[in-house]
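Data block below; observations after.
For this depiction, one protein chain was excluded, whereas all remaining protein chains were kept in their positions.
== subunit A ==
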């Protein structure tokens, strides 16, 4: 994955670049908005990491300019401003995700992976499949090995979220945002509880587990090896 990091704070940029490089990605960096726009314009990146506050051209302006020029590279905003309205403002400008500083590196990595592999919206599938697990989004029906599994509405949303990102690491925060619409951490074990309930329903009678816990990062739904 080729990543462009636009960040003026050298220490944060180092932290992000080193982490991404260690994870095996190719990383370019830009220290201000104008340079970032210049580099991002040719569209050669899989994903952009953009700081909100940048010299010369701020993050909002950068993403807006890119979108106006027809560059659709997914972008993630990094920001020190943990304001409530900033997330909406960022998404409206054309960013695809938003992460407040300070952040855990695992969180950033998981979100970047999710963004880079997001399927184009036009190819919206109606049935999601992983191994012998099948989720019919229209009939809202879940089967495993042909056997019907009854899920609560929230469990269904959780499973749908995981299935859409099958094979990727999904963090607790991503689940809170995507499944519960919580944009802050309520510090309860709601995610863990639901995951374990979902597991109990999915993995019956010695079937190989599909939902894996990634220590210190989150969860991943994937076919057994």
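Points to keep in mind about this one:
Quick note on the criterion: contacts are C-beta pairs under 8 Å (C-beta built on N, C-alpha and C of every residue); 3 or more make two chains touch, one makes a residue touch a chain; residues count from 1.
FYI, contacts and distances are computed from a predicted model.
You can't see one chain of this complex, but its UniProt record names it "histidine kinase", from the set "ABC transporter ATP-binding protein", "Carrier domain-containing protein", "histidine kinase" or "ATP synthase subunit a". From the set A:2, A:18, A:140 or A:183, the residue in touch with the chain omitted from the display is A:183, counting the whole complex.
Among A:10, A:69 or A:88, only A:88 touches the chain that is left out of the view. The set of subunit A residues touching the chain not shown comprises 82-85, 88, 100, 102, 154, 180-184, 186-190, 192-193.
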